[in-house]
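Below is the structure I would like to discuss, written out as structure tokens.
For this view, one protein chain was removed and the others were kept in their places.
Entry: subunit A
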Amino acid sequence: MTLKEGKPGMLLKVQHIHDSELKERLMTMGLTPGTRVRVLRSAPFGDPMAIGVRSYSLALRRADAEKVEVVMAS
């Protein structure tokens, strides 16, 4: 699945990020493979979404979240 499909409360683990303009910036902001991510909430129209990563909150658009492959973390 991709991060785009994440629902609030889900705990996910980053697998890898597809090539895109934002890839390097997303990784710099802490979304490296293996990192655990919690989906926090969506803005009023469902987009952008906020995630908790490396103990801070990051907002990104769902179109960009689609580039992030994730799996459910146990």
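Going forward, contacts are C-beta pairs under 8 Å (C-beta built on N, C-alpha and C of every residue); 3 or more make two chains touch, one makes a residue touch a chain; residues count from 1.
Everything that follows uses one rule, which is that contacts and distances are computed from a predicted model.
J.: Of the options "FeoA domain protein", "Exo-alpha-sialidase", "Biotin-independent malonate decarboxylase subunit beta" or "Ferrous iron transport protein B", which is the UniProt protein name for the chain that has been left out of view?
T.: Missing chain, UniProt protein name: "Ferrous iron transport protein B".
J.: Would you write out the residues of subunit A that touch the absent chain, in ascending order?
T.: 19, 21-30, 32-33, 35, 40-48, 50, 53-61, 64
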